[in-house]
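Of the protein chains in this complex, all but one are displayed in their positions.
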Amino acid sequence: MKLAYWMYAGPAHIGTLRIASSFKNVHAIMHAPLGDDYFNVMRSMLSRERNFTPVTTSVVDRNVLARGSQEKVIDNITRKDTEEAPDLIVLTPTCTSSILQEDLQNFVERAQLDAQGDVMLADVNHYRVNELQAADRTLQQIVQYYLAKAQKKGELPGDKTEQPSVNIIGMTTLGFHNNHDATELKRLMAELGIQVNQVMPEGASVKNLKNLTRAWFNLVPYREIGPLTAQYLQSEFDMPYVDITPMGIIDTARCIRAIQKVLNQQGASADYEQYIDNQTQFVSQAAWFSRSIDCQNLTGKRAVVFGDSTHAAAITKILAREMGIKVVLAGSYCKYDTDWFTQEVGEYCDEVLISEDHGAIADKIAQLEPAAIFGTQMERHVGKRLDIPCGVIAAPIHVQNFPVGYRPFLGYEGANQVVDLIYNSFTLGMEDHLLEIFGGHDTKEVITKTVSAESDLSWSKDGLAELNKIPGFVRGKVKRNTEKFARDRGFSEITAEVLYAAKEAVGA
Amino acid sequence: MKLAYWMYAGPAHIGTLRIASSFKNVHAIMHAPLGDDYFNVMRSMLSRERNFTPVTTSVVDRNVLARGSQEKVIDNITRKDTEEAPDLIVLTPTCTSSILQEDLQNFVERAQLDAQGDVMLADVNHYRVNELQAADRTLQQIVQYYLAKAQKKGELPGDKTEQPSVNIIGMTTLGFHNNHDATELKRLMAELGIQVNQVMPEGASVKNLKNLTRAWFNLVPYREIGPLTAQYLQSEFDMPYVDITPMGIIDTARCIRAIQKVLNQQGASADYEQYIDNQTQFVSQAAWFSRSIDCQNLTGKRAVVFGDSTHAAAITKILAREMGIKVVLAGSYCKYDTDWFTQEVGEYCDEVLISEDHGAIADKIAQLEPAAIFGTQMERHVGKRLDIPCGVIAAPIHVQNFPVGYRPFLGYEGANQVVDLIYNSFTLGMEDHLLEIFGGHDTKEVITKTVSAESDLSWSKDGLAELNKIPGFVRGKVKRNTEKFARDRGFSEITAEVLYAAKEAVGA
Amino acid sequence: MTLANTQPQALEFDCDTGNYHTFCPISCVAWLYQKIEDSFFLVIGTKTCGYFLQNAMGVMIFAEPRYAMAELEEGDISAQLNDYEELKRLCLQIKRDRNPSVIVWIGTCTTEIIKMDLEGLAPRLEAEIGIPIVVARANGLDYAFTQGEDTVLAAMAHRCPSEAPQLESEKEERGGITKLLNFGRKKEDVAAEQSDYVDHPPLVLFGSIPDPVVTQLSLELKKQGIQVSGWLPAKRYTELPVIAEGNYVCGINPFLSRTASTLMRRRKCKLIGAPFPIGPDGTRAWIEKICSVFGIEPQGLEEREAKIWESVEDYVKLIRGKSVYLMGDNLLEISMARFLVRCGMTVHEIGIPYMDKRYQAAELNLLAQTCAEMGVPAPKIVEKPDNYNQIKQIMELQPDLVITGMAHANPLEARGITTKWSVEFTFAQIHGFGNTRDILELVTRPLRRNENLKGLGWNQLVKEEANV
Partner (left out) sequence: MTLANTQPQALEFDCDTGNYHTFCPISCVAWLYQKIEDSFFLVIGTKTCGYFLQNAMGVMIFAEPRYAMAELEEGDISAQLNDYEELKRLCLQIKRDRNPSVIVWIGTCTTEIIKMDLEGLAPRLEAEIGIPIVVARANGLDYAFTQGEDTVLAAMAHRCPSEAPQLESEKEERGGITKLLNFGRKKEDVAAEQSDYVDHPPLVLFGSIPDPVVTQLSLELKKQGIQVSGWLPAKRYTELPVIAEGNYVCGINPFLSRTASTLMRRRKCKLIGAPFPIGPDGTRAWIEKICSVFGIEPQGLEEREAKIWESVEDYVKLIRGKSVYLMGDNLLEISMARFLVRCGMTVHEIGIPYMDKRYQAAELNLLAQTCAEMGVPAPKIVEKPDNYNQIKQIMELQPDLVITGMAHANPLEARGITTKWSVEFTFAQIHGFGNTRDILELVTRPLRRNENLKGLGWNQLVKEEANV
């Protein structure tokens, strides 16, 4: 058992349902007790979805438990098949119902006998994988199912599209800014002269999956959802893929160059260098911002980054490489992806933390006292408590991550948006400090809590008086550094002279 | 004399310089003492401008005062004319140098004898008009100058463009989100099949001004800058104009319908109804947001709006008509435009306040205790002090109003952005409240400051205990309403029973 | 109001397939941990339960609240780990970090399915760590949404002392409500005031409502000379009311049938079966019923009710003559329907997750009677409704208002149907005379909003409507 107050990723069935309900005309049957069906609430409330969520719960109650669920599940599948005529019905249990160890595959096969549409059991272990892994797996399973089916029927097209083309894989319902990212990637592909063959699963039809192989390559912008499908398509159909997340100016260029290579290997003669140059230097404002005076003032500021693999790694690199900000800690809650993450951010941060325990991250933040945090909603609240500004860069999803206005994270406009996010995080924090500095000091005699009695050293009155002249937002740091200096030198009392000696010696 | 801590609009010369430096290849000579030339700093720092600001100060110092400035001013004009070969040099004094009552028109005429480019004196009264009025006037002056010149030379084209076309008038450097508004309007015109003849002054060339009259009509999105030019073009060249600000879903539609009318009067057969419907209901998310559950929770909430005429009026109408929010006060600092503003917002708010005194507005906000404010940077800070969230909707300009990401206020994407601004203003405020309600109460015994001794009534201990059970964010209101009730009924002490009686009676 | 036919029609009941949506009963921790200030709630379940608590309540709670998950992992499910040791480890940590007066274990579907013997483990662990442990089975196999509270209160009913404590100090402590009502008054005044009360057997009220409402209802009864000797739950676990055999008990929430039967059968109390004090009509009926049991002639209630109605006429006129459809979510449906009929609405259908006709008998009677008095047909009541069928019906009927769970509100709005979240009535203060305005504020909000938007013609915000 684990004492848990907060989770970064949801349970597996949420991942499966995100995939199923992203497709057009696919219905999911959730075999679960009453109350486990809150996915419908999340989709409706968080993403402000206009349509009914195509997920029906086949409710497991005491009676069902006693009688066995086979009949009810099959009834519900065939009923939905009739009522809504979906192309595909996906059956999934939840953590709870998976314990019953029923032969759900058999239920599916029985239901398929009567159903007009396809019926499938989502194949994930509900205790070993989380939402993200399950989504990645379910997407791959559905793609594999339809390609195998087409292959069997001899309906798999053997050719490629005439013009270079791409499948964009990994856009899902309830994905962090996925809808805007999809728009931005489509624009980017259009500017590169690449035809978008399919975007999936969001808005895709399973009927068209057989045409996936017509694309020249697959683009997998996110680390969490899509890679298994791209790997499958590569190993089975020899489709190359590009999995560099086009976030930030540098990695967007890197992604475009990788695309260029993939296209040219197939006989195209793409040359995107001039496009990249023009976008980087003149169209997008991100490179110019990095060079501007506003950004100069961010140089060397300390930040903590925490999120999923994709966003935490990308933001760490943007901060370190593009903006000269010191990332003192980069972390991810995707424990299963530790190696990749560590390798990606290793050279761009002082320390890496991979953990699902929000308390551990909160403690680290409190200890490191960064000037800003880039994290999830949880870190934002940690920041609120500690009075450190935080920009939200990753799921768990929140209604604020479904802005009505255009806010992609990917591509060149994404790079602009990320600049704003970073800059505003620092400056809104800065504003308070400036107000403190410039707001005049009409007798502020209060000693702030950072100057508490918790230390083993005593401060003389003049030392304290000097300490209190230091602006609040660096006072804690000066205090600690001075005490460390005093301890090292064996001073028992910290006077004004000791304070300034420490400043000279260690830059306290 | 006026004791002033804060100004909503700058001095006149700032307006003139905004117009001059918006044009391409126009230089301004500012005849002023050292230190009056901070326009260059504002443009460079706030709008993160990559180019040197084309404004040179002809410095007035003690020597110049003694000798007279004619020689220096003329030298500087002709020098700039040689060095940078601008199409036009605009001379302007500041409040200070305008007191000298020199014959600047004569300086200009003298300089024109030697200069290759055109030379002009900006004609505004520096003590009677502010930045916005001066900008409106200077733009009209420049347009008039070039149209008169072309007319004289017989270079004025007599025809209209083949396709319906528009001049977009009023986009300036240092304008509030003007750069993104211009992009959005250009996109909108493209979707309406209207060719953009010219956008000005930002990015326009004075050489092309003679072609202004080829457009079918002028679009003036802002009330502050542009109307004088549009009126001039109408009265002199019979060009119709549309001056409905396309902000919010309703007024964007109204603006498009007005355009349709203007085009059809000239023989086109535009029908934009279907476009409007499709945008409103399916493409833009703003109408759907208004109908969604998130927005339902905003119904009846109280807001204060304050800003320039354009933005304060538009936001008031959006809040009241599109989102069902109660605007308890709508205000503007454009005193010269009082009639228009009052008429625009009259039916959409409880009270109108036209004032340049930030203290008066702050007092009003404190007294009205709205759930949110939509105002300038100043109101945002008032909100911070009072713990009321504030969305910034109008100048004075601030570096935060030059986001790197795309943030228009106009058109359909603008409507989306405004929804986010409004929603986030309320919910970020709401979040604190929810945390207070849901955050658990581990012995919060402190009586908040709103429950102070300032009142003439005494609260019994049980009354106070009950009062303290009420969540902090409504406690102040409940307290006041209860006290009013008690006073009306002649109670001298407020017990728990009186508190609940008041609730029943007046909904305290 | 037209009193067409005051003979109540019989109510029609139905029970559907049960493919409906409502919240998990573990939701109750979200309000119970706040109500009982010295408690800690430990939900023993899976990641699915935890993610629900985190997300679905509409607000993510970030501070460490006084509830947490004991998240069952693979080793727990496959019984490779010792349940007792695992729970002990977690409870000791809770004791160390938060030191609550009670730990409430919330059993879930999973603990049911793996047959974890929580009731067996609790007494041993309670003895070992020295903190009371209360076990409630708020699982979704047997219960829906608000019934979670019922399971907790039923479990706590066992823990109420059966006689007044001997020590003066302890007595003081248990004096909760009375003490509050007399707070700050001189001893003599208090003594004098005791005479305000009629002499009647002890009355304990049950149901979790915010403290201000507790005060309001207690004051209401005091006006009739009735003294509330305690509330279940109290503000603190250590202040649980004394419940002795023969005491009277009365519920204030319609979903507390299990607590009611526990009090009757196990604590030998007498249940006062009354309509629930929701809306001025319900509040009046509730007080009248309690008065009648104690042989008291109620004073001024009719005038009181009339005055309240008068004061909310501005809201009532917005819904009078309109129709409402309750999809069924939180078991408040019968009381809400009865109140809305009294406001002049017509109720198409009442969905409800669970219908205890005995415990809700007085409320059902009042509903039938109200319908008759208001001259509207008695609505059909559907237990465990089928959401798919309901939505089809709603699209046909086009009711003026649909009260529904969170999953269906946005899609209905996008199709031009005005909705209100049922869950808001669970969290809002809706009991007693004084909160009438609050319920109506909630009920009328979507109508006011959509009235405001009506002129804009944005009613159909979905493009091609597939079959629902």
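A, B and C are the chain letters, set down in written order, and residue numbers restart from 1 in every chain.
Basically, contacts are C-beta pairs under 8 Å (C-beta built on N, C-alpha and C of every residue); 3 or more make two chains touch, one makes a residue touch a chain.
None of these values were measured; they are calculated from a predicted model.
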List the neighbours, among the chains on screen, of the chain that has been left out. A, B
Sole residue of A:D136, A:E379 or A:E466 that reaches the chain not shown, by the stated touch rule: A:E466
Considering the whole complex, which of A:Y145, A:Y232, A:W288 or A:W340 touches the chain not shown? A:W288
So that we can see where the missing chain sits, which residues of subunit A does it touch? 249-250, 280-282, 287-288, 290-293, 295-297, 299-300, 321-322, 324, 431, 434-435, 438-443, 460-462, 465-466, 469-470, 496-497, 500, 503-505, 507
Residues on subunit B that touch the omitted chain in the whole complex? 1-7, 10-11, 13-14, 33-38, 40-42, 44-46, 48-53, 56-62, 65, 76, 83-85, 94-96, 99-100, 127-128, 130, 377-378, 381-382, 385, 396, 398
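To be clear about the criterion, only the chains that are shown with their structure count from here on.
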Report the chain ID whose CA centroid sits closest to the centroid of the full protein CA set. A
Which integer distance in Å separates the CA centroid of subunit A from that of subunit C? 38
Whole-Å gap between the CA centroids of subunit B and subunit C: 49
At which residue positions does subunit A touch at least two other chains? 45, 48, 50
Give the residues of subunit C touching no fewer than two other chains, as numbers and ranges. 62-63, 65, 406, 409-410, 414, 461
